[in-house]
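The complex is shown incomplete by one protein chain, all other protein chains being positioned as in the whole.
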């Protein structure tokens, strides 16, 4: 992970760590904080705790997002402090989920924009001039548009991949495929490195082909406190505990000191967290299908 | 099948039987011929043998397509006769594969059009006025557009579905999902009807949700001479034999008399074809994945 | 029989759902309302979460819309591009649930900022999928406790459009869905008056006076010609909510 971040994530980059609740790569976010990246434009539908931590650590210059909360637990207070008090300064570029998904879709298709029927009556276009309109060449009606989002680097956490980066994900797949194809560079972080034969045995399960992947990192528990279907559950207690932690700048700073700056890598983080085994997934293995002919 | 076609496919309808080489529902096409449907607008990327037969049988008024050949074997001669001699008259609306995929994508998203970077320098827009352009509201560049395609009915062949129509497909998935979501009515034809629990055991495998499906038909070998991955191989001999058959109108008429009009349903067709067992797929079952948490 | 406001709101919201409908579900009371409806009059309800889980049958109370329990045993998992384009924009979602820090006279909802956008007094999470749900769902049901601050005359920021935004109607804004047809509060049921697009009092909960409701909103609330008396939760509904759906009382305490 250290090498992948050092090589592919630079100061000033537009960075995407995607994954909707599921497979959020905290391991990569922590490594980016440890390496002291600055002036990043962070993009995600749901900034979640990982971007709250990166904002608190001073990595972010700008946030591109659509829902900035702590699901079911409260607020992202580092984010709120930055916006409500202006310190540290944080530029916002705000959409709805559909708008962000459309931006990634345009980026993945290498089109300059995407068309959607949306935003009529909302105040979002008034605070975001990048939400525009286009006239349909058939019906003449006006439709909303958003510009393509093509990140410098996208980091995807997945259950498994082979050494070439052929990546398989199941459970919620969010917008990861679009984000990866939209990106100039792609880092895939996996729970498990598998043989190419495992990938080839079930090709319909592959979400990202290896030839668009620049680095593959093996990082078990790399998504904690987020989750990996079939590997470990979401650490909901951590999300609930983040509410008071992030509310108090000193407590947040202490968290970063202990669990990010205070560890050398993910394995030390896992050891420090203690009993993560309590989150280990139960067995609910599905049957395979026949690819014979 | 008889009821599904009688209820959902009407004279004058825009009909889609999708499936790219894989899972082409010949069973539905034959039933439509048997029921004597007329003035249909037939849409498919690759008309293939099934639309050649429907054109020969007089079902089609218009063809919307992007590649009309007999893959690796020759021509679709009923199609060619209609176009080259004008009898029977057949209106053409022609795109490239990307254009057809884009039309279904727009239809599935219920947008009036889709944007693509294509057709510059080709003669296609000159013979198809529905291929137009739009100006990007960000870069100012001109891009190609195609109009949405929203069929009256789409027929999808699949490996399996439950009684509600929750449908799972593996192997080549072509443009079936987009065609189904773009359609007013959807008929799913399956090799195997499975219990809902089989679907729920591997939800990432589901391509079409039951609530958009109007009818589920169980028709083993329903895709022959096309194929169903994991069930039976493509009948390449049939495709090769179609070249001389379709080249000769009398031979083509005789084929329809024997194998379409001459049988009551698919089971009689299968019996008449004789030894289809030679096409039975070998066992190449993949491993399952863990959905536990 | 005693019951909490949350229990009443959940029961009332559940009754808004018809069997077989395709519902865009949120976490908390909407999720409980949908599962209560499935356990009572609407066994064939199709639950869809914006995370991509379709036909979910959660074995535990999901704490987020991306909870793994929503995936395991569901009918389908789809990408978010499909959720918003093929399902929502396609018009397949019949009911959407919305809530918010502010709901105004015309059903406009604010989940973005309290105060000025550029330097807000309170920065809220933002739209998420709410803006498109408000525009595309065939109808939406809003759940929120009555409170003058939560029900101002006009919201500070329109995140999810209601029946009139900047003086324009939904038709003028070419919105496919019917918008917020019902607002389920802890004291009464509000509904939209078609002609004016304004929220009016349509149903009073047991023991609640009209004035208590009027005092809970920031505009002169009018009453529908006939105001219903809303039935309290039945013993069966309360049993399901307390023993089966939320035994730890995560959402139904108050």
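When the chains are written out, they are named A, B and C in that same order, and each has its own residue count from 1.
Assume a contact is a pair of C-beta atoms (placed from the backbone, for glycine too) under 8 Å apart; a residue touches a chain by one contact, two chains touch by 3 or more.
Everything quoted here is computed from the prediction, not taken from an experiment.
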List the neighbours, among the chains on screen, of the chain that has been left out. A, B
Decide which residue listed in B:26, B:51, B:65 or B:242 touches the omitted chain of the complex. B:65
With the missing chain put back, one of B:122, B:248 or B:267 would touch it. Which one? B:122
Where B:79, B:113, B:255 or B:291 are the choices, the one touching the absent chain is B:79
Among B:22, B:110, B:157 or B:266, single out the residue that touches the unshown chain. B:22
Taking the entire complex into account, which one of B:173, B:256 or B:270 touches the absent chain? B:173
In the whole complex, what residues of chain A lie against the chain that is missing from view? 108-111, 166, 177-178, 181, 196, 199-201, 203-204, 206, 209-212, 291-293
Could you pull out which residues of chain B are in touch with the chain that's been left out? 20-22, 45-46, 65-69, 71-72, 75, 79-80, 83-84, 86, 94-98, 101-102, 105, 116-124, 127, 141, 170-175, 177-178, 227, 229, 233-234, 236, 239, 281, 284
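Criterion: only the chains that are shown with their structure count from here on.
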So the chain most remote from chain C by C-alpha centre is B
Length of the line joining the C-alpha centres of chain A and chain C, rounded to whole Å: 28
Taking the mean of the C-alpha atoms as each chain's centre, how many Å separate chain B from chain C? 40
For chain A, write out the residues touching at least two other chains, lowest number first. 116-117, 141, 170-171, 173, 227, 229, 233-234, 281, 284
Tell me, which residues of chain C touch at least two other chains? 53, 68, 71-72, 77, 85, 89
